[in-house]
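Right after this comes subunit A.
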Amino acid sequence: MNELATRLAGRYGARDWHDQRKDLAAATVDVARIRDVMAWLRDEEGYRHLSFMTAIDNIERGVFTLAYALRNHGTGHGLIIHADVGRDDPKVDSIHLLWGQAWTYQREMKEWYGIDFPGSPRVDEEFVLEGWEGPPMMRRDFDSLAYSDATYAERPGRVTHDPAAHMRDRLFPEAAR
Partner candidate 1 sequence: MEPTLLGRIGYAFVSLFVITNYGLLLIGSMARISAKVQGRVGQPVWQPYIDIIKSSAKRNAIGHGVMFYLGPVFRLAGGIGTYMFIPAVFGSVVFRNFSDSGDLLLVMYFIFFGQLGMALGAGEGGHPYSAIGVSRGLAQMTAFEVPFALSVIAVAVQYGTLDINAIVAAQQGGFARWTLATNPLAVVAAIIAFLGMSGHNPFSVVIAPQEIPIGPPTEYQSNLLGMLQTNRAIFNGAKLVLYMNLFFGGATNIVAMVIKTFLIYFVNVFVGQAFPRFRTDQSIRFFLGVPTLIGIASVIIAVI
Partner candidate 2 sequence: MSDKRLKPAPLANEGLPPEERGLFCDAAPREYEPARGAWENFLNWARSESLWLLGFGTGCGAIELRPLMTSRFDMYRYGIQPRPTPRQSSVFVIGGYASVKTLKRIVRSYEQMMGPKFVVALGSCTINGGMYWDSYNTIKRIDQYIPVDVYIAGCMPRPEALLAGFQELKRIIKAGDGEGQNEYARNFDWYKANQKKVIKDWNMPDYNW
């Protein structure tokens, strides 16, 4: 797979190629060229199957790291393409014309992370939430527990142990000492 790494680096300046398994590798490209990379991988290199797309919130570096997982059914090799996009006003090229299901993932990312994919169909519609007010909830700075406590009524009498403490005291006492 290393010749693919060199080709990818040569054509699109892909960085930090990493072989996770013998059938899974990852590389990082520039977000501006993501659509070209995808089209090239799909048409030239045989990575015709888009497994999924998602994003990782690297809040420390102030970026969302997109992850596009492709699979080459001929060689059985999987490839994960990464691209960093800034956390403030993120915009990424849509690939809904390359794969018929990509628009759904993009709609999901728009709702869950606030990453915009201009031109993607129905990208602004609500996907899984309804009447959601507040920040995109998959961002790291959104606290699920605080929101839940503030919004939903709690039944009195529920004792919430800190799970770690409970495991330390009750389940694995030998680990504590």
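Operating definition for what follows: a residue touches a chain if its C-beta (ideal position, glycine included) is under 8 Å from a C-beta of that chain, and two chains touch if they have at least 3 such contacts; residues count from 1.
Candidates were picked such that all candidates are chains of the complex that A comes from, given by their letters.
On a predicted model such as this, the values are computed, not experimentally measured, just so you know.
Novice: Given the candidates 1 or 2, tell me which one touches subunit A in this complex.
Specialist: In this complex, among candidates 1 or 2, subunit A touches 2.
Novice: Quick one: which bits of subunit A touch candidate 2 in the complex? Just the residue numbers, please.
Specialist: On the subunit A side, the touching residues are 128-133, 137, 142, 144-145, 147-148, 151-155, 158, 160.
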